[in-house]
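One chain of protein is taken out of this complex; the other chains stay put.
Right, chain A next:
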């Protein structure tokens, strides 16, 4: 049985784990996530020594390397504050796979303890902060792509759309096969590029034919994949391509 998750009351402080993809390619999404939390009256601690959760090596089968990198993150969160991760995929890695990765080792109980404090950003905003958003943006039709790890590994299919539905001027459009993977899958996109390309092509078509003017996602892997495909099609002269961004940036932009 999937245990029912009981959420804690809103804390004074949280840790923020920015993820490597956001650190390198989409830092604005990270900063906007931090601002959303600060606006809820929470002090956000950003451990300066954070790097990567270790997932790329983990899913590629390099578990010793993944463990070494994960171990370096474990010590960054000494106080009992929740750890907020603006990505379902890195969040899923830390919540689900850290305990597996360190099972039977001296770090086992620490990994379990850290895993228990991991919250995905939209999950935390909805279930712990109970945010109320005031939309200041223009009317827009938006498609949400929830990442597979947020949806299935973390069980968070509803939190992203829930936040968007608070934005009164935003119409959330319905895509065909919304729960289907966009084809990113980390190194999958490199090892099986043609299959991945067929998947992301279908995803961009689904978003477009849903009549979306914009798409948001809570995972930068999906954003890089779907956004990169839209941009490529635009460069190739195909009309009507849709722009996208991380949900944290979209929420911050429309409510600040």
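The working rule: a residue touches a chain if its C-beta (ideal position, glycine included) is under 8 Å from a C-beta of that chain, and two chains touch if they have at least 3 such contacts; residues count from 1.
We take it that contacts and distances are computed from a predicted model.
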Task = Out of "Lipid II isoglutaminyl synthase (glutamine-hydrolyzing) subunit MurT", "LutB/LldF family L-lactate oxidation iron-sulfur protein", "Malonate decarboxylase beta subunit" or "Two-component system, chemotaxis family, response regulator CheY", flag the one the UniProt entry gives for the chain missing from this complex.
result = "LutB/LldF family L-lactate oxidation iron-sulfur protein"
Key: Candidate in contact with the missing chain, chosen from A:14, A:131, A:148 or A:164   = A:148
Key: Omitted-chain contact residue, chosen from A:184, A:215 or A:250   = A:184
Request  = Could you tell me which of A:60, A:108, A:140 or A:205 touches the chain that is not displayed?
outcome  = A:60
Query = On chain A, what residues meet the omitted chain?
reply = 1-2, 18, 20, 22-28, 30-31, 34, 46, 48-52, 54, 56-63, 65, 68-69, 72, 100, 148-149, 151-153, 177, 179-181, 183-201, 224-225, 228-229, 231-232, 235
